[in-house]
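The complex appears here minus one protein chain, its other protein chains still in place.
Order as written gives the chain letters A, B and C; numbering starts at 1 within each chain.
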């Protein structure tokens, strides 16, 4: 695991539900904030990858384990790291904290797709950023 | 005012907040449901207008008055009607009900824009659907 | 597996993102709609269980696999069924469809908690509704 990126923000009132805690789907929004930040720490903007290269990260899978509730105005820290990557897909992992407490852990698997949402390969220039080894030439 | 369209749905848990009632921004989502339904009752799909004609409704203004709270699992009725329309803009008005009670009233003003979000004119074929009179020929 | 409940609704504009498809966190909202509907088909209202018995379903885990994108105004069907239940926890499973296509599959695991979010047991009266066998008397 490479060093995780960290991003911080406060729980919004809109994110709570009538149970008095954060609604569970919002953790997936927080994971998205984490991976956008991780991209920046890896050396590129996700926004530019979409706009300039027409490469999108379509979510294929998500898993999240909820350990403790988050409450309005809590300061949340999302730690995000690359769990796996190749030219077809990438796996991000997340730990969501409030101070010392781990609130949730999770992961998302994404495939690279074009603007038309068809599967595509990651352009070569992103290989080092995602820590992907260049493909070996197969010679006889 | 033409006859309003009506659409019905139940309050989602996700829409509540820790006050135990629906979070105020969700009423704007409900207005959107209302105007999509109104378009259908007027004879076209908003989806097709975007996709086939490249015409989008950009919101210019919204106002909402909240009269009574909505709660999880309440059955909501949104009544929507055209308040005004011309080739440049359209105004929708809304009444949001739960049974006999009016929960909220509001309106949105929209301008027609292109895919690039530049102001544009509504294509002629939509005039009768929006109740817009054909433009008079200017003759000497 | 008991017979799944089915619930239908249309994709809201608010649920799309700039990729032109439904944002991934919204599938968890749709799962919630599915399990509220399942509760009704099992013979009780989730709202009443919270209000009258002070029993809440805290999400412990979620997993979702995304197979095909959902688009604005698509008619979505959520099939929901009980995968497992005992006096401490319940597992729901979901299939999300658009017409014949499966868009996503997933599951959520929940623990029963009190209003103060402390773990609790499901009251006996809900046992038959969740298909839980009454506890055996332990006799010497």
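To be clear about the criterion, a contact is a pair of C-beta atoms (placed from the backbone, for glycine too) under 8 Å apart; a residue touches a chain by one contact, two chains touch by 3 or more.
All of these numbers come straight from a predicted model, not from anything done at the bench.
S.K.: Since one chain is left out of the picture, which of the remaining chains does it touch in the full complex?
M.R.: Looking at the complete complex, the unshown chain comes into contact with A, B, C.
S.K.: Using the document's definition of touch, tell me which of B:65, B:88 or B:101 contacts the absent chain.
M.R.: Residue touching the chain left out of view: B:65.
S.K.: Which chain A residues would touch the chain omitted from the figure, given the whole complex?
M.R.: 9-10, 12-14, 29, 32-33, 36, 45-47, 72-73
S.K.: Over the whole complex, note the residues of chain C touching the chain we left out.
M.R.: 13-14, 16-21, 23, 25, 72
S.K.: Contact with the hidden chain only, please: which chain B residues?
M.R.: So the residues of chain B touching the unseen chain are 18-21, 24-26, 28-29, 32, 50, 56, 58-66, 69, 117.
Following the convention adopted for this analysis, only the chains that are shown with their structure count from here on.
S.K.: What whole-number Å value describes the gap between the mean CA coordinates of chain A and chain B?
M.R.: 34
S.K.: Could you state the distance in Å from the CA-based centre of chain B to that of chain C?
M.R.: Measuring from centre to centre gives 31 Å for this pair.
S.K.: Centre to centre, by mean C-alpha position, how many angstrom separate chain A and chain C?
M.R.: Distance between chain centres, rounded to whole Å: 25 Å.
S.K.: At least two other chains touched by the same residue of chain A: list those residues.
M.R.: 18-21, 25
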